[in-house]
Structure formats: structure tokens, C-alpha cells
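Only one protein chain is missing from this complex, and each of the others stays in its spot.
In this document, chain identifiers A, B and C correspond to the written order of the chains, with residue numbering beginning at 1 in each.
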Amino acid sequence: MINSSVVAAENAKREADLRSDYDALGDHLARRGIDIAAIKDRAKSFGVAVPSWGTGTGGTRFARFPGLGEPRHIFDKLDDCGVIHGLAQATPTVSLHIPWDKADPAEMLAKAEEHGLGFDAMNSNTFQDQDEQAHSYKYGSLSHTDAATRSQAVEHNIECIEIGDKLGSKALTVWIGDGSNFPGQTHMGRQFDRYMESMKAIYGHLPDDWRIFSEHKIYEPAFYSTVVQDWGTSYIIASELGDKAQCLVDLGHHAPNVNIEMIVSRLIRQGKLGGFHFNDSKYGDDDLDSGTIDPYRLFLVFNELVDAEGTDGLNLSHMIDQSHNVTDPIESLMISACEIQRAFVQASLVDRTALAGYQDCNDALMASATLRRAFRTDVEPILAMARLEQGGAIDPVATYRASGYRAQVAEVRPKVSGAGGGIV
Amino acid sequence: MINSSVVAAENAKREADLRSDYDALGDHLARRGIDIAAIKDRAKSFGVAVPSWGTGTGGTRFARFPGLGEPRHIFDKLDDCGVIHGLAQATPTVSLHIPWDKADPAEMLAKAEEHGLGFDAMNSNTFQDQDEQAHSYKYGSLSHTDAATRSQAVEHNIECIEIGDKLGSKALTVWIGDGSNFPGQTHMGRQFDRYMESMKAIYGHLPDDWRIFSEHKIYEPAFYSTVVQDWGTSYIIASELGDKAQCLVDLGHHAPNVNIEMIVSRLIRQGKLGGFHFNDSKYGDDDLDSGTIDPYRLFLVFNELVDAEGTDGLNLSHMIDQSHNVTDPIESLMISACEIQRAFVQASLVDRTALAGYQDCNDALMASATLRRAFRTDVEPILAMARLEQGGAIDPVATYRASGYRAQVAEVRPKVSGAGGGIV
Amino acid sequence: MINSSVVAAENAKREADLRSDYDALGDHLARRGIDIAAIKDRAKSFGVAVPSWGTGTGGTRFARFPGLGEPRHIFDKLDDCGVIHGLAQATPTVSLHIPWDKADPAEMLAKAEEHGLGFDAMNSNTFQDQDEQAHSYKYGSLSHTDAATRSQAVEHNIECIEIGDKLGSKALTVWIGDGSNFPGQTHMGRQFDRYMESMKAIYGHLPDDWRIFSEHKIYEPAFYSTVVQDWGTSYIIASELGDKAQCLVDLGHHAPNVNIEMIVSRLIRQGKLGGFHFNDSKYGDDDLDSGTIDPYRLFLVFNELVDAEGTDGLNLSHMIDQSHNVTDPIESLMISACEIQRAFVQASLVDRTALAGYQDCNDALMASATLRRAFRTDVEPILAMARLEQGGAIDPVATYRASGYRAQVAEVRPKVSGAGGGIV
Partner (left out) sequence: MINSSVVAAENAKREADLRSDYDALGDHLARRGIDIAAIKDRAKSFGVAVPSWGTGTGGTRFARFPGLGEPRHIFDKLDDCGVIHGLAQATPTVSLHIPWDKADPAEMLAKAEEHGLGFDAMNSNTFQDQDEQAHSYKYGSLSHTDAATRSQAVEHNIECIEIGDKLGSKALTVWIGDGSNFPGQTHMGRQFDRYMESMKAIYGHLPDDWRIFSEHKIYEPAFYSTVVQDWGTSYIIASELGDKAQCLVDLGHHAPNVNIEMIVSRLIRQGKLGGFHFNDSKYGDDDLDSGTIDPYRLFLVFNELVDAEGTDGLNLSHMIDQSHNVTDPIESLMISACEIQRAFVQASLVDRTALAGYQDCNDALMASATLRRAFRTDVEPILAMARLEQGGAIDPVATYRASGYRAQVAEVRPKVSGAGGGIV
């Protein structure tokens, strides 16, 4: 863990400047009728889950280039998550992936408690074959033509629920790679029927206070059709399953040009928005760090969420889902959490009364300007002060680097050699 | 109208070759276990509606370059539709657009009867302002913030139903341009609520044997958000309205890369596929002639439709919806109808028993090859023979050109000068 | 024109707050080692041309909904441009479009002088037919198969140069709609050869101190192929023509997902970047207001431009090119100019020494954070102070609205009724 004296020393270097910036911003916001302290409290209340696998270096189908001190197992990952939350104070929970994170639940709970962490949604994996597995997922899992393969996939999801139940998780996210690579390879209607049958079996095992999230993706790993290809199909799934089923939106899983915030709006209206997988993308499911490619798009998503606060039954599960190929994953996760929190705080600054007025009289220019005014407000002092007041770092990355954490864990965690991706 | 002696003379030049080709294809298909006569009967049974406005030269926002003999009114358009159906024998109905086609219903019925034509779905227009109109649609129609504007748009749709009812139409297609050009311009949730309220009012006036089609489009004329932006929203609309509401799929109204045939499959499963607007596209809503850019995509759509034949309640309304900017609209409509019919006939050749077998055992290569085998079969002799046997032309375009029809109508229909599009 | 007392009164309401914000920002920037006054001077030095046609309400192929007080001719447009520059102080030049803006050069110069405006690049129009025209551009202009049509288009461009020469313009922008709607419609190689031949003829008439800009666009109004479809073709054109030929980049003319700032970087390296048409887009050539959809993309473009300052021979021509369909064009142009200027100023804040250091050691995270830090700095006080000190408005839109300018011109400029776009 990061020594608190390192944090204190790093914060000491920056605190005076931060207080100047914070006070100036407070004055400015006061002139706009906004209480900076209230916004800071909102920032403190915000949390997004870290995916356990995000702590390892990611890769592409061409190659993976590991870094130093790659986590060996869930306990190393939880240590890394503890560092992330300790410094950035925005990621109070961890989302697990089974079977990658299988371990003794009691030990996991103890380790999580040590870091002040909880467990968010569970993630099942039926897009890869495991050594011990009886049936291959090469041609699908929950929607496979073979009943035994489907059963195996259903059982795996039920096991994920059981593990999660012991850890205090309250949700299962189901993302599958099922689909096809060729027109004709599958009968798209019957394949979907099989999928629904499997999902109903899983749904039947969901505890009363759990939710199940259906996550759509336009393509990859299937390159012609994907069973849960868009929010339309995801919505049908969640509707057919029942009240405990909702849709999860990953920001990188859409067709080019699609208006994602509009999908968010639609799912909120239908009572079927369950949560998000945050990341950013320029081309496909690039899984880049949140807010690094199109920060305004991220803001517009949060604009919908802040607008919908108080909607009956709205209970969102936020998770980061990124692939950190060229950065230290701990750094990327801290920065990403901050960027997501930034969008939430910026969206909290929107003058919604003025906005509604402009919308009602079709003053498109001023309505648009109202959103941009909130977006361009530099809320970094609010985020930094929220971190500082909660025991975190004013500058999480600089503090992390000063701590020497990565070098320390690299001494105990063995070096991993580079490897080709899936293509060879 | 085209003189029947012209048709006979043109057919005479080609009939011997056609019979050779037809017989050879019949032999070949027989070896594949397919009865060519049955397929020819299917070809004869196929019909797609011509949109009345498609008989005029289209344009872009930059310019419109009219041709000779542009139709002046619905009666000229019906004459052109008569020529199209007379030669290509694949377009027995016409789809009207109000107010462009407003005229005395009795006269329209008489003119249609003269050409052996019926009336397909009615199309309302609330994306343009008409001179006599009290409220502008600049900021929306069915979803406008102003109740009076919404009422005006609802009334217009009801009038379209009333006109259609007199003509024997049984469906109303609602496509609107409502949306926004800027983030924030509209509250996307409230805008959709207003849209639904308006649609429910229209639905309430729908005769029992009518259907209402909701048509989605990702963008244009609205460039940031569109109220009915994709099939997911269209499906919600049709579900919320009731059994008489279904979704209409325009092939050019999707985000890039989207798998359209999969949407078709989903809507069929949900009992909500109402019909199509056929055209082809490479970039956006290009409204190009059907089958000229990606003929295999068109085939894959029909592969789903032929596969679904016999599905309870499936009753599809097919219409062409193209903008003919650089061709003679009559020629483009004949050729497009033939290409749509071609895809239907090719899809009828798929060996579905073999395909299902390959799908069940995940033989992706042979499943894909099974579709391609049907697609690459040159069914032109079947289409031509179907035309010939029904009194049409073996080669519709050559026959049309030989007839001199365009020059004839250009003598009575005044020359229209070129014009800029919407931008100036 | 806007009465200066209105400006003074509006500024008086906001000056105290502005000075507070400006001082606070100055303190903050000083801590980052940046002199706010120097940045403000850069802001003052920045200018972007207003397109004369942008002062009128735009439309789509579906419809155009004019507003009040639409400009009747170039003199009205120059008045509007005077208002825009007077209030926003960022648009010192106007870009003309021939034949729309044909008038007596001396009168135009006088009117421009009255408003303190100059003339930027000339724009030719061979994508529409004019009444008096001998040959139609329906099937192309500079690349038409018919030599007489090509000659006519060449002559028109030469005339644009001659007009511009009298007005002090120093550049001609050539954008054409030539292309095709169907595979096979044109021989793409021969069509390009004809285009080059025409461009060489125009180039031969270019004065020594002029430049000619080739502007590419992926599609529209041609929907299958476009002669100058991307920057690769544009680069070949500029290279083959000679030193006075360069490429113009319109932000909305690219394929989905394309990295535009990379194209900017490549063209700078090749000495072939001539300038920009600024706007924003979500789907196609949406021509939305600059910075309203993806402000970070606009910043990244300016990041390349600021980085390249001092490059030998770099001389950029900046122009707005938008279609204002639902806003008052004067407001949209003022706000767009400010957003473009904002991106320029934000890009001026990038710590390039630190950035180069991070790049050299592959510290991707800190390199990316360095750009974002500049981007998220709220430079509005700098922009507003620059306006104020130059006699403009702290809040251009509020001041414009307070002036009642639109209502005044609506009294003398006749009401224009709505109209369909190109499709009917």
C-alpha cells in the first residue's frame, strides 16, 4: 500500500495552490448561483467500480506487452485496487470476473476489507474455453445449438451468482461473444430463442435483491452477427426476463456515429437502464481510458443521468471497462475514475431551469450554450479538494509515482514475457 | 401508355434467347431439385409498391436537376406508374404522399383502375411547411413543444387516413424529421413522451383493418438527435401503441456497418415487422437504386423474409423509396423493382433443409456456401419469363426507350428549370 | 449596425465579473508559468472568415425553414457580417460565393470598408445550374465528359479569380460535387484525368500571389463516388498543380472515425495544408456549429496548428462553413467564431516542452494528460477580455439580442416563405 507519509508530502506541495484555485472557483460559481461545497459533496458521493482484470496490462489480437509487477491473482489485483481507491477516492468497489478471480470468498472479503473495498457486479465468462471444461464455446455458449453446452454456460453463470452472493455482490453482468462470422452460419431467430431460454434459466436462480444486466455489443469477437448486438435486442431481453433484468451500456459497443446519450434516455424512460461500462473509443471497442478521446460525449451521458436523478427505481451500477495496453493500469484506472467523476460533476453544474426554458421555446443556441458552459467549467479544484478531504491525493499519478509502488510489487510479482495475441 | 405493339416487337427480338436461357436454367435447377415453374410462379406473385413521388427527379440539398417530362401532379404520376407496372409487372400498387398528391379520390381511383393499379400505404408529411399551414414544423411536428403544432400534425395524419380510406389503402406510414441539431436543444425524454402522445391520438383514429408503420432513421434532417432514431425506439413505439402498429425498415436509415437482416429477424420474432422501404446506400440515406451498391445485403434481407414465410401474422408491405437524381425515374423504378424481385427469387432458391443441417452442426463454411449458391444463380430468365407471361417486357428499359414515352410526355408536361436544394 | 451604446450598456453589466474571473485565471496561469496577457494577445490576433452565405438560414434536402430578416443580397450579408465581427471581434474577413454574391466590386469594397471587413478566399459554384447557363452540371462540371461543359466550368472559376482580384482576395477554393451515383456510371480514372486538365487550366490563370485550394469530401451530392473524395486525392491534385495549390480541410467531409488531426499533420509535413472549413458533425457533412458536437476534436486540430507555428511557408486560411437551420445565423456565426478561437487559445496553453518530454519517453498517460489539462482550462475570460478591449461584446449573443438588430432588418427585408429542399 501507499505509505500515508508519501501522500501527505505530495499533498503538501500542492495544497496552497489548490486552495487558491478552489476559492477562485467558489467565487465564480457563487456568481452563477452555485454552492461549491454542495458540488464537492456530490463529487465525494460518486463512485465507480474497478474491474479486477483492469489492473493487468491488456493487449490486442496481435500482441500483449506486459509491464512490470503484473498481478498474479485476485489478491494482487485487490491490492492494486486498494492503491487506486486510496489515492483517487472514487472507486470504492471491485467487479470480479469468474473464473479468473476464483478464490476463497472469505479470504477475498478479508483482503477487500483491508482496503476498504466492496464488491460490485459479478462478470461471467463464456467467451473463452477453460482447461477443465467439457464443452467448447467455439460456436457459442448460452445460444449454442448443443443443449449440453448451453447448460454448462448456464451453470457457470449460476456459479457466478453463488460466489457473488458470498461476497455481497448484488448483480450479474452477462456479456457473451455468441454470434456468427458468416451469413447463414446461424439461424438468427432460433439462436436468439436459445439465448432467451438460457437467460431465463439463469434468471430463475437470481436472488430477490439481485439484478441481471444484459450487455450488448455490435461486433467482436463475432464478425458478422452478434446475438445481443444493440440496445434494441438488449431491451427485449430485459423486458422478457422481468423486473430484475436491466440493460448495461458499454460506451464502446455501438455502431459508428450512434447517439449513445439518446439510448441512455430511452432506457431510463423504459425503466431498463442498469448501468455502464465506461471507457472511450475512436474506432471500435477500443477500450481506451475514459474521457481521453471524446470527453464531451462522456459529459452528455452524465447530463442524462443527472437530469434523471430521482427517477423512480433508477439505481445505476457504474464500472470502468478498459484495456490498458501502453500505460500502467493503476495510473489509467485512477485517471479514468477521475475523468468519469469530472463528467458527473460538470453535469451537476448545468442550469437545468434555464435549460428547460430554452428547450420549451426552441432556443437551440442558448440551450446548447447552457450545456457547454457547464462542460467548460474547470472543476479540477473540486475533484482535488474532494480527494484531499477524504484522505486521497491531490495529484494521484504524481503521488503514485513518488510512492514507488510499482517497483515494490515488481520485486515480488514475477516478470511476464510478451506474447502474441489471439491470431497465432 | 406504352403501345402494346412496341412491347410485342421488342419481346419478339429477345424471346428465343430467353427461352434458351430459361430452359437451360430449368435443367440446371432440376438437377438441384428445384422446379423452375414453381419459382416463376413465386416471381409472378411478388409485388412492391411504387412511391408516387419517385416518378419525379430527385435532388440533394445542393441542387436538383430536373429531367424532361416531369410529372405535374398525381395523375401524371399515376400514368408513369402505369408504364412501370405495365413493362416490369412487379409494382401493382402506388404509395401516396399527402399533401403532394391531394386530389379528388374518385378521379384517382379511376386513373388507377385505368392502369390496373391499387393503393398501398399512405405517407404523411410533417417535415415541410405548406403555404396554408398555421404552425411551422421548423422545430418539430408530432413531438413539438407547442401543443397546437402537435395537434396540427396529428390532424394531418388523420386526414391522410381518411384520404387513404377512400382509396382502399390499409396503412399509414409515419416518418418525421423531428429531432435536434444540438446537444441540449431538446429534452430527449420529454420529446419522446410528446411524440408518443401524438401517435396515440393518431392510432385512435386508425380503422380496425388498418396498420400504422413507425419508420426510424438515424439522422437527417436532424443532425444531432432524431426522435425515432433506430429500430429499438421504433419497436418501443409499436409495442406501446398496440397490435395495429408495426415497424417499417428503410434500408438506408441505419448507422454504418449495422446488420440490417438481423434487425429484420428480431422484428419478425416480436411480431412487429410491418414492411420495407427499399433502396440502396453506400454512405448515408443515399436513396440509390435497389441492389446497385450491395446486392448481397438485399438478398440477405429476403433470405430472412423467405425463411419466415408462414409465420403467424406476418403481412409485409413492400415499397420502393429512392431519389432518382441522375436517371430517368421510370427506368430506375422498373430496374429497382426487378432487383428487389430478383433478391426474392434468389432467396427462394436457398436449400433450407441443407442450411438448417449445417447450422445445427456449426458447419459455418457450408452454411455460408449454401446462401451464396442461391445468390449466384442467375435468375434473370425466370424474371424475364414471368414478365413476358404477364404481358410485360422481357427487357423493360429497352422497350421503354423504344416506346418514346418520355419524349411524348415531355411535349405536354412543361420543362422545369434546375434549382438549388435546401441550402440557399 | 449595433448601436455602440447597447454594447456599452451590456458590457457594463458584465465587466466586474469578467475582471474577477480574468484576474483569477491570470493568477492560476501564472502558477503554471503562463502569462495571461500574452495569451490574450494571441486571442486578439486570431481571425476566421465568415462565409457570406452563412448569414442566411440553411436547409436540408427535405426542407428549409427561413427566419426573419433573411439577407436579400451581398450587401445585406455584409451588414450581417459587420454585426458579427463588431460584437465577436474574431471574423475580420468575408468569403464570397459566386454567382450568389455577384455585384459591383467597388460597391462591395465600400460596404466592406464601412464594416472594417476584408475579403478572404473566393468560392466557385459548379454544383448547381444557373438560369443563364449553356451547359448543365447534372453529370459533372470540371470533370464532365463533355469538353464544352468543362470549359464553361473552367471559365466560371477564372471569373471568380477576376472578381476576387478586384476585391483583394488572394485565394480560390474549388469544391465540386462531381462524382457518380452508381458503380460504372463513370470511369473513375478518366474522370480524374479530365478534372486535372480543367484544374490546370484554372491554375494557369492564377495570379502569382494567389493560391488555389482543393477541397475534398467523401460523399454528397454524389452518393457512390466523388472525384475529390479524400485528402489522398486532394494531395495528388495539389502536388500535380504546383506550389500555389494546397489542400483545404473541411472538418465534416471525412469518413466515419477518421483521425482528422493526423491528416492535418501529414499535410503540414508535405507543405500542402492551405486552410480549413470549420464546422462540426456527428454523422455526415452535418455542417453544425463549430465546437458543439466534439469540442475536443476541434482542440486537437488546433493543437497541430499551434505546434506547427513557424513552419516554413505555413499560411493558413480559416473559414467557417456551416448550415444554420434552426438558429439565427448571426448568433451561430458569432458563437462558432468564439468556439474556434477558444480551441486556438486552449491549444496555446499546451506545455509543449513537457509534452515533448513525455512523448520521447513514451509516457502516454502524462502526454495525454498534458493535452487535457490545456483543454479543460476555462479560457472564456481571456476571450471575453479580448473582445472587450477591441470594442466588442463580453457576451455577443446577449448584446445582439438586446440590440434588436434582427427585428430591425426584418422590417426592411421581406419575409421568405418556407420551401421544400431538393427532393421535390
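Assume a contact is a pair of C-beta atoms (placed from the backbone, for glycine too) under 8 Å apart; a residue touches a chain by one contact, two chains touch by 3 or more.
Here the structure is a predicted model, which means the values were calculated and not measured.
Which of C:L96, C:L349 or C:A364 touches the hidden chain is settled by the complete complex: it is C:A364. When the whole complex is considered, the residue among A:R32, A:R61 or A:K415 that touches the unshown chain is A:R61. One of C:N181, C:Q246, C:Q322 or C:Q346 touches the chain omitted from the figure, and that residue is C:N181.
Even with one chain removed from view, subunit A keeps its contact list with that chain: residues 53, 56, 58-65, 100, 127-129, 131, 136-139, 177, 180-183, 185, 218-221, 223-224, 256, 281-284, 286-289, 292-293, 323, 325-326, 417-424.
Interface with the hidden chain, as seen from subunit B, comprises residues 17, 20-21, 24, 27-28, 31, 256-257, 259, 282-283, 289, 291-297, 326-328, 331-332, 335, 362, 364-366, 368-369, 372, 375-378, 380, 397.
On the side of subunit C, touch with the chain left out of the figure occurs at residues 138-139, 145, 180-190, 192-193, 218-219, 224-225, 229-233, 235-236, 254-259, 261-263, 265-266, 268-270, 296, 300, 303-304, 307-308, 355-356, 358-362, 364-365, 367-368, 370-371.
Criterion: only the chains that are shown with their structure count from here on.
Counting every residue number used by either copy at the subunit B-subunit C contact, over half are found in both chains.
Chain centres here are means of the Cα atoms, and by that rule the chain farthest away from subunit B is A. Spacing of subunit A relative to subunit B, judged by their CA centroids, is 42 angstrom.
Subunit C has its Cα centroid 39 Å from the Cα centroid of subunit B. Taken residue by residue, subunit A touches two or more other chains at 256-257, 259, 296, 362, 364-365, 368, whereas all remaining positions touch fewer.
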